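The complex appears here minus one protein chain, its other protein chains still in place.
Chain naming follows the written order as A and B, and within any one chain the residues start at number 1.
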Amino acid sequence: MDSTQTQTQSGAEDGSFVTPDGRTIGAPILEVKDIIVRFGGVTAIDGVSFDVRKGEIRAIIGPNGAGKSSMLNVINGFYKPNEGTINFKGEILPAMEPYLAASNGIARTFQNIALFKGMSTLDNLMTGRMLKMKTGFFSHCIYFGAAQKEELEHRERVEHVIDFLEINDIRRTPVGRLPYGLQKRVELGRALAMEPDILLLDEPMAGMNVEEKEDMSRFVIEVNEEFGTTVLLIEHDMGVVMDLSDRVVVLDYGRKIADGSPDEVRSNQAVIDAYLGVSHD
Amino acid sequence: MFYRETGQFKSTYGDDQALFPIIQDRWLLGAILLVAFFVVPFIINDYWANAILLPFLIYSLIALGLNILVGYCGQISLGTGGFMAVGAYGSYKLMTSFPELNIVFVIIASGGFAAAVGVLFGLPSLRIKGFYLAVATLAAQFFLIWMFNKVGWFYNYELSQITSPPREVFGVLVTGAKASPAAQYLFTLCIVAVFTWIAMNLVRGRVGRGWMAIRDMDIAAELLGIRPLQTKLLAFAVSSFYIGIGGALIFNLWLGSVEATEAFDILQSFFVLFAIIIGGLGSVLGSFLGAAFMALMPVILKLLLVDGFSVSAVHAKHVEFILVGSLIIFFLIKEPHGLARIWGITKEKLRLWPFPY
Partner (left out) sequence: MDFFQALLITPFVIMWEDPLFLTETLIKGLMAGVLYSLVALGFVLIFKASGVFNFAQGVFALFAALTLTGIMDMMGDGLPKPLVIIIALGLTVAVMVLLAVLVERFVLRPLVNQELIILFMATLGLSYVLEGAGDLMWGSDVKVIDLGLPTDVWDVGGVFVEQLDLVAAITAGSMVAVLAVFFNKTRIGRALRAVADDHQAALSVGISLQQIWVIVWSVAGIVALVAGIMWGSKSGVQFSLSLIALKALPVLILGGFTSIPGAIIGGLIIGVGEKVAEVFWFDLHGGAVENWFAYMLALVFLMFRPQGLFGDKIIERV
């Protein structure tokens, strides 16, 4: 499905506009400026700037080692950049803190799956609700009353996510026992349970077969359409990138070499050069 | 063959989240509680109380405490003995300084002291893990035992062995030499039952999930907004609270008099750790099963070897060491989730018995 193209629709002053398929893409809610990240002698990110608009699906692509995951880590607060700023929801910060990121609506999935292996699917998803659970320790000691009420409320919300992702059958299964594809889906569920403003997906399709990829793509699009969630994803599968994203950022050796719509990027010589010799699926 | 879940469908999330969703489990528990509260006190005697039931109950509570820290939150602690001592000596100081205080309050306050000390010695867990943390808790263990042995204030400058003064609940003596086994048993049972219920509530809700998230992947937990600092310290606090209460119970309700270097040394820390490994890490049932095992095994071995085969008591102790050590290794290899998982698997198998599939 063709989800991008002309940004020449009539726009409001904040730059928001409506895409051909009826989604509203707003002003940038996230902007990273001149980010530099160094580890010892290696410069992982070398002065990268780009923005992400509210409601869009943005892809970060690039050859291996280009610094894509590191970029997500910076946005998440897991890495602190040596230089540069992050502008999120109007606040300009030199670095993000994990707690701040989480409480401000940034959720994330990981390349190598960061689920809580000792817990069930349901419990994993419920941990996504942690920030929204406010009842005190002593309430939980007796459970009946305030704590139980809150638990059941959040259980209902999580069940919506479970229905959405069609993982009802594996609710009680310890996630360590699930096959890889399902684990990735559960991880997405946990991120969705946070009701995030922006969803960071680190290679959500990695290791999946064609059917699983289709399912995952469907979920990402539905999340974006139904809830208006902004999505920033790293992906290697060019087909997926072209189909899903509104705009694409291309990184190579820690630098941004292209930034625009999928078609623009696809025909960009620098991008083609960067990928020459690198096989993609 | 025993009983099944078929036909029991839950129509609300509330029912689904109940502690014992299977009706027969509830009946079984109800029956056990009925017998425990209303039958045993009438038939109990000194031997059964002191050799079997009191140690089982108290060590179950302590094991539950350690399990919260180790099994649910994934931190390691070898300082259990030290925290037990805090509970015991704390209760002693309270009772001798304020003789009017109700014993229930004393015991809970002793747990509070232990919780505070636990948080203090748990601070290193924010920077270190694994056996580095184990060493830090060892520091707690050795320092605390030394302190209760040498610093006279804790035993009112008399002998470092402290004796529990008599106290009553509802007019019935529960501590001191004249207290009846039934009274001591019932009192202990009430405390253990209440705090077990509280623990079960904690682990099934937000608090327990936070602990388990830290255990499984603390980095991911942080990115979900869970605070590692607060969560770990809370685990240390709750865990030490339970262990402290256990220590106070050991002193007041079971042994009657203790000396820090004998009753609460490093061997106690190992004892409780072994109980939760064998019983099952991260399981309330496991804490009880493991404590039962560790508390009862010396008794059974004694009956078998010493009384049965005329083996000397010293040798029986050696056999106990070999047996416990081997079982630890066995459980770690074959069934890291301990007896609790074995129990669960047995229940599953019994559903289908006698059919193998």
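The rule we apply is simple: a residue touches a chain if its C-beta (ideal position, glycine included) is under 8 Å from a C-beta of that chain, and two chains touch if they have at least 3 such contacts.
A quick note: this is a predicted structure, and the numbers were derived from the prediction, not measured.
J.: Out of B:V192, B:L273 or B:M294, point to the residue that touches the absent chain in the complete complex.
T.: Only one listed residue reaches the unshown chain, and that is B:L273.
J.: Which of these, B:A49, B:I62 or B:I76, touches the one chain of the complex that we don't see?
T.: Residue touching the absent chain, from the options given: B:I76.
J.: Taking the entire complex into account, which one of A:N73, A:T127, A:Q148 or A:S217 touches the absent chain?
T.: Of all options in A:N73, A:T127, A:Q148 or A:S217, contact with the hidden chain holds for A:N73.
J.: From the list B:A177, B:L229 or B:I329, pick the residue that touches the absent chain.
T.: Result: among the candidates, B:I329 touches the missing chain.
J.: Tell me where the left-out chain touches chain B, residue by residue.
T.: Contact residues on chain B toward the absent chain are 76, 124, 127-128, 130-132, 134-136, 138-139, 142-143, 145-146, 149-152, 219, 266, 270, 273-274, 277, 314-315, 317-329, 332-333, 336.
Following the convention adopted for this analysis, only the chains that are shown with their structure count from here on.
J.: I'd like to verify one number: the distance from the centre of chain A to the centre of chain B, where each centre is the average of its C-alpha atoms, in whole angstrom.
T.: 43
J.: Which residues, counting only chain B, touch chain A once they are in their complex?
T.: 13-14, 17, 198, 201-202, 204-207, 209-210, 212-213, 215-217, 219-227, 234, 282
J.: Under the touch definition given earlier, write down the residues of chain A that touch chain B in their complex.
T.: 76-78, 98-99, 101-103, 108, 110, 114-119, 123, 126-128, 130-131, 133, 135, 137, 140-143, 147-148, 150-152, 155-156, 159, 190, 194
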